[in-house]
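What follows is a single structure, and I will ask about it in a moment.
Every protein chain of the complex appears in place save one, which is left out.
Labels run A and B following the written order; every chain starts at residue 1.
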Amino acid sequence: MSDVADAEGIALKREHPARATLRRLFRHRLFVTGLFLFAIVAGIGIAAPWITTVDPQRLSMRNKFLPPGEAWVFGTDNFGRSLWARVVWGAQLSMIIGASVVALNAVFGTLIGAAAGYFRKLDNALMRVNDALMAFPAILLAIAVTSVLGPSTLNVILALSIVYIPRTARIVRSSVIVLREMEYVQAAVAAGAGHWRILRHHILPNAMAPMIVQLSFLFAYAVLSEATLSFLGVGAVPPTPTWGNIMAEGRDFMREAPWIITIPGVALMITVMGLNLLGDGLRDVLDPRLRIQQ
Amino acid sequence: MKLLEVRDLTTAFMTGRGEVNAIEEVSFSLEEGQILGIVGESGSGKSVTALTVMGLLPRPPARIAAGQVLFGGRDLTKLSEREMQAVRGPGISMIFQEPMTSLNPVFSIGDQIMETIAAHERLPQAELRRRAIAMLDKVGIPSAARRLDDYPHQMSGGQRQRVMIAMALACNPKLLIADEPTTALDVTIQAQILDLLMDLRDEFGMGIVIITHNMGVIAETADRVMVMYAGRVIEEAPVATIFDRPLHPYTRGLLECVPSLTEDRARLVAIPGTLPEPARRPPGCRFAPRCLHAEPACGTAIPLLETLEPAHSAACFRARELASP
Partner (left out) sequence: MTTPLVSATGLTKVFEVGSSGLFGLRKPASLRAVDEVSLTINAGETLGLVGESGCGKSTLGRLLLRLIEPTAGRIAFDGSDITGLGRSAMRAVRRSMQIVFQDPYGALNPRMSVEDIIAEPLLIHGAKPGAETRRKVTEMLGKVGLPARALDRFPHEFSGGQRQRIGIARALVLHPRLIVCDEAVSALDVSVQAQIVNLLQDLQREMGLTYLFIAHDLSVVRHISDRVAVMYLGKVVEIADKRTIYSAPLHPYTRALIAAVPAQHPAQRSRGRRERIAGDIPSALNPPSGCRFHTRCPHVMAVCRERAPVLTEPAPGHQVACHLIEAPQA
């Protein structure tokens, strides 16, 4: 045949798309900064048993209100507990809650969103329930759920999942609705592919990018909401060391011992900022609409 | 008298892989009342040429690396954005391919036409309105006075393109640049819009540059034709000459690969290979890797545009030799 495609037209240098995405991510300054900040907090949380020497709940009235210094890195609180130990263990709890909420959202948000987006018949029913849940302000709904279930770490995870899964589902649904009409999906239908194959090979892999971006922001929301709930006294029960609990207790001693409320506040800020930068970076790299403009 | 003269224009873009020339050493000129057709496929640089002349490319990433755009005795590449704004409208105006996105959906078409006029002339509201109605009437919108307060979504694609033309002509420009003006339109509407552009040229005497990938649009409208490939002008001639005696192998290929509406052909004469991306253009003649007549020399040096016959120039080392029977 005289008109075979010019083989030279295919790039010689080749790279797997996933690899190319990773390379672009690690060249993205905001992403790397965010990842670094988040990695510090997560690393501290994971290493909590090894980097703290005292029990975060051990009282020692003799040592109360000691300012940060050589003996007590972050000082002590109104009961003489090591603030370092409490903030470090608080980081662990924040990571556990954030990761659990993200995991539950990834599973159930995808399931509900994909079902609503792909099967037109389910769409109306699922989305009206979703809308009803989304009609409440997030934090009020979380407070309502924890007051019914009772304050505990597990219930905080459940409450935050109930609050955020509808939001994740809506994002997944909107990508699925767009992808469902793509011609490569039509081609798979024309080839005789079943629903499961189409969802697994053609729709979900392409819906992942916006969901990953959403989940990174969700991690930040979850950490922040957990702190809010604890601060309001409807989260994990004191004396469990969570950043919200520490800040709630430190609030009364803001003048005498400002470090009690400041240090967990800064930790919270670093975590949320890191996650937001991370999410912005992911969005820049993964969102195809932005990629075209590059 | 030359209306527009472009000399050795080179526009570069900053990309992830360094600076890439979108167009290189583009030269052409246009007389008043003349229609110049610029024809090329994707990546040929035909739209970048138009946008550079209009000063509409965002800088950076774009940069005019060399050359001049002479219009009304001034070099437009040297003008400030404010000075350029005064040129756009009464001097040069432009219509685009997509009439859907070129009009603002939240203003009525009348408001948009009147705003264009008001940007260059201080006129009372009633006079603006009268001018806008007259313009809509000129471009063939029926019952123009009533349609003036319609919004873009209330009009069909063909009507929106007519409104775009009305806006472009509202300030009586000396030069109109039409970038793929009919590509998004159906063929019966395309014929109407091309007729309209020719009628308006006859009435107002402005010069028109029509940019297209469609040789049929060129055959219907152009007086002179400039063929571009991979950022360079490869041939320029009066329209009949281009169709009767094309000198560049690419121009010949472009004419041959279009199927006929009247004759049976067993097989189309295709140009092998793929259009080069701007960042991956071959050295030497850009067309050499796809050219059936390429020699080793074509792969090393870039052939320059050369006048081979009166008013007919081509950029090909073998043009003279291939043209002789």
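Here, contacts are C-beta pairs under 8 Å (C-beta built on N, C-alpha and C of every residue); 3 or more make two chains touch, one makes a residue touch a chain.
Remember, predicted model here, so these are calculated numbers, not experimental data.
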Answer for the absent chain's shown contacts is A, B
Using the touch definition up top, pick the residue from B:Val6, B:Ile117, B:Met215 or B:Ala315 that touches the left-out chain. B:Met215
Given B:Met14, B:Ala86, B:Ala191 or B:Ala297, the one touching the chain that is not displayed: B:Ala191
For the chain left off this view, which of B:Ala270, B:Ala297 or B:Ala311 is in contact with it? B:Ala270
If the hidden chain were put back, which residues of chain A would touch it? 1, 3-5, 7, 9-11, 14, 16-17, 182-184, 186-194, 197, 201-202, 205-206
Residues of chain B in contact with the chain not shown: 41-42, 156-159, 186-192, 194-195, 198, 213-217, 219-220, 222, 239-240, 243, 253-254, 257-262, 264-265, 267-272, 274-275, 290
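Following the convention adopted for this analysis, only the chains that are shown with their structure count from here on.
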Chain-centre distance (mean CA atoms) for chain A and chain B, in whole Å, is 50
